[in-house]
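A single protein chain has been removed from this complex, and every other one stays in its place.
For clarity, chains are labelled A, B, C, D and E in written order, and residue numbers in each chain start from 1.
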Amino acid sequence: MKKQFIDQIKPGDTLMDMFALSGKNMLKKKDGNSYLDIMLSDRTGSLKGVVWDNVDQISAAGALRDIVRVEGVVSEYRGNLQAVIKAMKPAASNEIDPGDFVPKTDKDIGAMFARLQKIISSIQTSHFKKLLEAFFTDEAFVSGFTAAPAAKKMHHAYIGGLLEHTLSMAILIEKTGKHYGGIDGDLLLTGAVLHDIGKIEEFQWSSFIDYSDKGRLLNHIVIGCAMIDEKIKEVKDFPEKAALVLKHLIVSHHGSRAFGSPEPPKTLEAVLLNAIDDMDAKMNGIREFIMQQDPDESWTPYHRLLERHFYIGK
Amino acid sequence: MKKQFIDQIKPGDTLMDMFALSGKNMLKKKDGNSYLDIMLSDRTGSLKGVVWDNVDQISAAGALRDIVRVEGVVSEYRGNLQAVIKAMKPAASNEIDPGDFVPKTDKDIGAMFARLQKIISSIQTSHFKKLLEAFFTDEAFVSGFTAAPAAKKMHHAYIGGLLEHTLSMAILIEKTGKHYGGIDGDLLLTGAVLHDIGKIEEFQWSSFIDYSDKGRLLNHIVIGCAMIDEKIKEVKDFPEKAALVLKHLIVSHHGSRAFGSPEPPKTLEAVLLNAIDDMDAKMNGIREFIMQQDPDESWTPYHRLLERHFYIGK
Amino acid sequence: MKKQFIDQIKPGDTLMDMFALSGKNMLKKKDGNSYLDIMLSDRTGSLKGVVWDNVDQISAAGALRDIVRVEGVVSEYRGNLQAVIKAMKPAASNEIDPGDFVPKTDKDIGAMFARLQKIISSIQTSHFKKLLEAFFTDEAFVSGFTAAPAAKKMHHAYIGGLLEHTLSMAILIEKTGKHYGGIDGDLLLTGAVLHDIGKIEEFQWSSFIDYSDKGRLLNHIVIGCAMIDEKIKEVKDFPEKAALVLKHLIVSHHGSRAFGSPEPPKTLEAVLLNAIDDMDAKMNGIREFIMQQDPDESWTPYHRLLERHFYIGK
Amino acid sequence: MKKQFIDQIKPGDTLMDMFALSGKNMLKKKDGNSYLDIMLSDRTGSLKGVVWDNVDQISAAGALRDIVRVEGVVSEYRGNLQAVIKAMKPAASNEIDPGDFVPKTDKDIGAMFARLQKIISSIQTSHFKKLLEAFFTDEAFVSGFTAAPAAKKMHHAYIGGLLEHTLSMAILIEKTGKHYGGIDGDLLLTGAVLHDIGKIEEFQWSSFIDYSDKGRLLNHIVIGCAMIDEKIKEVKDFPEKAALVLKHLIVSHHGSRAFGSPEPPKTLEAVLLNAIDDMDAKMNGIREFIMQQDPDESWTPYHRLLERHFYIGK
Amino acid sequence: MKKQFIDQIKPGDTLMDMFALSGKNMLKKKDGNSYLDIMLSDRTGSLKGVVWDNVDQISAAGALRDIVRVEGVVSEYRGNLQAVIKAMKPAASNEIDPGDFVPKTDKDIGAMFARLQKIISSIQTSHFKKLLEAFFTDEAFVSGFTAAPAAKKMHHAYIGGLLEHTLSMAILIEKTGKHYGGIDGDLLLTGAVLHDIGKIEEFQWSSFIDYSDKGRLLNHIVIGCAMIDEKIKEVKDFPEKAALVLKHLIVSHHGSRAFGSPEPPKTLEAVLLNAIDDMDAKMNGIREFIMQQDPDESWTPYHRLLERHFYIGK
Partner (left out) sequence: MKKQFIDQIKPGDTLMDMFALSGKNMLKKKDGNSYLDIMLSDRTGSLKGVVWDNVDQISAAGALRDIVRVEGVVSEYRGNLQAVIKAMKPAASNEIDPGDFVPKTDKDIGAMFARLQKIISSIQTSHFKKLLEAFFTDEAFVSGFTAAPAAKKMHHAYIGGLLEHTLSMAILIEKTGKHYGGIDGDLLLTGAVLHDIGKIEEFQWSSFIDYSDKGRLLNHIVIGCAMIDEKIKEVKDFPEKAALVLKHLIVSHHGSRAFGSPEPPKTLEAVLLNAIDDMDAKMNGIREFIMQQDPDESWTPYHRLLERHFYIGK
């Protein structure tokens, strides 16, 4: 069991535990010899490491994204912590608790999934009902859907984050779906459930949360549309127009080109889905940010991306 | 009773009915004589007019924003309709139906107001409860609040629009208020009810909807804060901190400086209020826009401000 | 054969020829009766029309996008030309020359296609070669590819425009492909040939060039990726990584999110493809714009989108 | 008297002097025990500190913003200076010289205030004259007005900065006020004197310059308007229109929404006030920035906010 | 003497007077014959004209920018006034009053020039003094400098506008030049006098104000620098560094790249010159705009470029 976490490590500490190998570069010294530059991670942060001796042997002990057991000494170099690594070997898979390496939702994944299924069961439109069944009877899909994070950093950036975010939106739609006239509730709910499924392939979270190659090259909007295209084939006579307006929800859910949607929302359902998605992402992200701070302070530190301090003090 | 509406008028028509005098300029011809350039409006649109004869007499018959009875002939000048006005006199107040001049919500104002009061009655926090009472026992305020439009054009741009928009937000908060943890529901609801009250003074809608001088010079955010400052004095021992976070909801409800808020949302309640306000304004505005179009068309005309066509066709 | 073209029509003319029915709205007059508001187009422009009499009968004579034969009288209304339509019937298909309704490239489509095939034949990489074969042995695809316009307005906005633009880029790549090191020339050329194929479905040009519903809701980037996904299935063992970097060329070819690409170019091939695409679109669009002007003038009129006058005078 | 200033402190130094307690967070170590994370400031900079022992006792010795006397040892941690604090106690108020903690204008505050009063005495318009009297006979106001900084960082960021900036603008108006026709000079001067008074409450500078809660939540534009509303009540029959155009100067003085003004300048006086304010802030800020640099260098270091180097060398 | 001005012309009027030929295009009708499309201007506006008969003869009677005497009839075409031209001949130069065609400052050009010379005479720095002498003893330069407009539209858009704008800035600098320390007053004043001289070549105003080819292709900033380069050669031993900082004032006087300056202001003099230039342009432009409106109205019409209404009503 892992006992040493990166956010507790100080200069002078001896390193002796499991970490995710989140970076690995073989570099050359002036004298022609190689050395290894690595990055170690766990759910609390990252730590730079260097290997000066036994370079080839140590390099062979782990590939990028492996969980490895390392020994070394921590010092400070140019103002940052750095570990000189003496030994590295693969961690035994039976001693690995993935939860030590990647943060996870503090909500019950099974319960969240059950609640989402219950909300989905209200859908009457036959083709949407069948499409969601096609997805949720696909074990590989369900396994990814319940595990994927919803982001690398900003909001729901943990295992189960995609499910948590999707469920939160589904609940909001359940409660307010009839508030505005002219809305096709079944279309809206189906779109909400599927709007971010491209993130299952956009991210990888085996040992740390990061974009996959596919995610960086194609974006979850394009990936999600392709996933829907595939599943629609399994539904007999899925109406072409319904496929268009459903995929439009995925294409437009970021709200504008500036935020990555090739087309902006052009139906009432798309306008509403974008508004609810944006609201839910902001509320989760800002709340998490506020809750990490000292509750005795009146203000959070400066939030670089949102360019402001938030007010805690009440 | 008014029978002639501007959107039905064609070149060659004789003009003979009541209109709002929405523009009035005394100009000089080259020969030194004056002529009068006017604008006539009703709830269906606007029409340019000119007075060549009896200028002083006709000019004396009506001030800007009066409802006047005019006689004239409609022709086309430089590609637009234009009426040459022969006679003008004040309309008798007993024959004026304000609904002929300014568009009005198609919902029941009394019922909307009652429902809003019912939602407000859930507020437990004493100082917010008393503050809202101070507003809603002020007859002049209630009269403005239930009549004001929420905008000149984009959304809820009709008599009763402010109330309709406010109620819509209050209902959304009633339904979803407990969805996110860490929210002070009473603060949020009070903020939602008061967030746009500055519009009561920002607009004038006696004979057509337009900004008031005060609205153009100060903006409803600044006006609204001043209105709250005044009413807070009527509540004994209103806590200073509660006044700050409440006024912050008004100051920040447009979401960013670019949209006119001197400060962006810095509390969870402010983030949520901005999201709900934005969603409600967009949904109302876009839905109205779509509903004005030919239902047999697949697409609306281009929406200049939102820079897209919307999809109707289903 | 069509003889009357819209850019030659003046007030007072009698209308009696074939036009594309590019707009059609049934509206209601105040008296409760219906009238028909239509738009007529040919390759030289558009003309508004109204039908006051025999409305139902005339409306039944043509659906949106049909080529119809109309009779009417042209006048001026509110500063624009307007035709009062007296009669309308379907045009006989044997008298329709599509070239009268939609502008067409002045280059030889067959010759352009042959030249593109010749350039493509230089591709050595087996999977890209096979993929392009799969596309170019698909008759329906070829038919669309050689006919589609590349835009509604800005550049190559005519029948054959997609092919002309694609060929131009292929020639540029043929000539300069080896100029920069580190480029996979086969990938680049394959990407250039396929980068805009989504436009085959994004546009419709049966009787006038316009976006299709699919185009407005999904965008040609998303459509193009789906088309490639489909065709890749026909190529045995198409390498997954090659599919990723190829589709990345489609995803990123607009250069940035602001211009509609969900991801910006992240490979050298993608950076180069975007640069060549942008250069070719600008050169074609600006040259066409300059060539439409009076050659005796020194400057073009103001180009609203590019926000400048261009210099002709030499 | 304070002798040790932060910009002179080096690793290895013993800390033994008075500092402003500008940050204070009680945090938990892994072992469950608490430690204290603090920030110490004086007019020359800030220094991070930690308390490992006697945590509760030391924490009780000072609240945020107190001036405290500390003992400790300075070392380097993760590339920054850090003091391990051994002891802390309140500073005796009689040994505190506020000037040691907050930077102060190098001009004479009394003389500046007298000169401003002299310029103001030229105002003839009775209601503006009385309004300024109401402000300047209010001791609490005068005390704040002559002490407040005009900013946290960019320009006039020191005690007396608000007065210095206001006086500079008043002098410019005195000299150039009659340069442009159509200007109400009394309105302009009154607006200039009051345009930034909201900063008296927007900032706090007891022991270091920072935004107050009120400042961050409401912004000095909203605060300033409220201050004027209050004082106007003390002036009998203050004309409503004059109040509007005066408050418009405050509302619009940042020039555009992007810079925090809910409305842009809409009167000639507002346009001119914004121009003079902007000019004076830039000239003061850039001049201070240049004067802090080595006069033997040709160029200043890069100015991050203004995104350029400035040229010194002459 | 010209008696007919364009802003007084109505449909049905007979055209018979002198106008500037501000546009001229020979176009082809479908039948292969040519017609002439022209634009006529005077200081009050522009009027479109067409020539159907005697095309070659009429075309030969005037070149672009000539003042011509025309005969014709005014009607309305597609919502705009249009004159059918029957005859055209060159105006006799002795009957042309340039002031009828191009608007002119209402101030005395001689008096303005004298006052500017007086202010300049305060300059002590020998090389700047000599440089200005070199300019102001160059008759061609003086003739252009005292006649050129400062803009096509926005501000000082009339004969003498460059001088008026330059003088206004010089007066402001005379009055406030010593307000800020660290300023080289002679450099600043020289820069102010020369900052816009490129406009002498950027514009042409022989018969209407428009950009010259040189102006559109090179911009007055680049032209102005070249003019200074030329004149500096006439001053013996002009110090190189002084030339650099002087030309920097021209290069940077628009304040930022977004406004057309290749480099932003990097000296205190450049920062101040940009601020004063911007203030003077805005004050002149907005004041002119307000003064053109009906003084009985409270608000101007919407100013498209500045995106607001201005408040007149006092």
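Throughout what follows, a residue touches a chain if its C-beta (ideal position, glycine included) is under 8 Å from a C-beta of that chain, and two chains touch if they have at least 3 such contacts.
Keep in mind it's a predicted model, so treat the numbers as computed, not measured.
Note that the undisplayed chain, when the full complex is considered, contacts A, C, D, E. Note on the undisplayed chain: of the listed residues C:F5, C:Y35, C:W52 or C:F310, the one touching it is C:F310.
Per the touch definition above, the residue from C:P98, C:G144, C:G185 or C:P264 contacting the chain not shown is C:P264. Between the chain not shown and the residues E:I6, E:I58, E:M112 or E:V245, the one that touches is E:V245.
Among the residues C:K3, C:K153 or C:H179, only C:H179 touches the chain that is left out of the figure.
Listed residues A:L27, A:A60, A:A92 or A:A114: the one in touch with the omitted chain is A:L27.
Seen across the whole complex, the unshown chain contacts chain A at 25-27, 30, 78-80, 213, 216-217.
Residues of chain C that touch the chain left out of the display are 168, 171-172, 175-176, 179-182, 184, 241, 245, 248, 264, 266-268, 271-272, 275-276, 278-279, 282-283, 286-287, 290-291, 306-311, 314.
The missing chain lies against chain D, touching residues 5, 8, 76, 78-81, 294, 296-299, 309, 311, 313.
As a working rule, only the chains that are shown with their structure count from here on.
Contact with chain A and chain D alike is made by B. Of all residue numbers used at the contact between chain D and chain E, over half are used by both chains, marking a mostly same-residue interface. Taking only C-alpha atoms, you rotate chain C by 180 degrees to land it on chain D; that is to the nearest 5.
Computed centre separation for the pair chain B/chain D is 39 angstrom, with centres defined by C-alpha atoms.
In this assembly, the C-alpha centroid of chain B lies 42 Å from the C-alpha centroid of chain E. In chain A, the residues that reach two or more other chains under the touch definition are 241, 245, 248, 266, 309, 311.
The list of touching chain pairs reads A-B, A-C, A-D, B-C, B-D, B-E, C-E, D-E.
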